[in-house]
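Before anything else, here's the structure in question.
Of the protein chains in this complex, one is absent; all others appear in place.
After this line comes chain A, so read on.
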């Protein structure tokens, strides 16, 4: 049975897959009886005999809902740009809300792979959810997995799964490469403040190692609980450390509270604040306002980047959603690009898709990147940005680019 059965109506329904798979099953019974053949059976059971099915394993409710939404927006923007098709085929998307819960993430993954017959998984946001999904994806081995956010390096170190491709970043990339830059341009001693959970602790460790390797001194490391509202008690330790610069990992509301209070307590006057890009991003800058000015951070995507590729992307994203794209939207957009590339090379055979993506290059708004041959992690430029006063309030300006970074493989070799 042809995958390009043109009269098949693709549904792009976010909510229910049940309806569309019901239709395709009925169609199968009709056409199967007509043709009298069982050759199509395998394809039809997959529920995707003539369309490509993409499963979103993302949070649409709870604290991370903004991230999930942005990833979907980015993905759909690319599909729309291709006239609603990927590699000339209709796209059907099925969404499952993971919240930030690992159990929900695993059952959503199984459902998308087995019942919806997804050809690609896009998501998740949380690394804990990604870790939990790993076994299921490997067991089913029926789809490629485009990890559009979860950045914990241990997904590579412990999982090393050939279907797993990060269209996002790993946490080494958003911390370590900033260390030599800070040492050369800002200060030779730092104090580190970080949100006290796995991701924050990875960032601390990577930055600390790289900074000392560059010749600098880490004078103190201050863990602060996730979800802290008042950073006041820690300000004394930060100031009292005597360091000339601070490196931080905080995100979301923690980043807003930390940056504004750092400014309000007057620490800006004696110390230069640096951090991972999540500290000062499109979703926190409006709330941080003037307090963010003059602070440096490192990320793989910056919406104000002046390249033609990015300006085009940012413009069409703004037209569709009335806001600037954030890093998550870019990651979703690139997931769609990676999927297209895989399908063009290998149709929907998961092993062939993985083979096609390994080492392949993606023309991203962030600047082109390729998937590492050993780990499938993105090999990409990282941008050092400074927050400056823009026309609509504070915005990030790229002040330096860290190119051709050698990526750790943590002993992983997917081949």
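Following the convention adopted for this analysis, a residue touches a chain if its C-beta (ideal position, glycine included) is under 8 Å from a C-beta of that chain, and two chains touch if they have at least 3 such contacts; residues count from 1.
Going forward, contacts and distances are computed from a predicted model.
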UniProt protein name of the chain not shown, from "Hydrogenase maturation factor HypA", "glycerol-3-phosphate dehydrogenase", "Inner-membrane translocator" or "Aspartate carbamoyltransferase": "Inner-membrane translocator"
Touch with the omitted chain, as defined above, among A:95, A:257 or A:274: A:257
Candidate in contact with the missing chain, chosen from A:76, A:152, A:283 or A:395: A:283
Selected residue (touches chain absent from view) among A:184, A:237 or A:389: A:237
Sole contact to the chain not displayed, among A:215, A:242, A:266 or A:411: A:266
Touch residues of chain A, complete complex, unshown partner: 61-66, 196, 223-225, 227-230, 232-237, 240, 252-253, 255-257, 260-261, 264-266, 283-284, 286-289
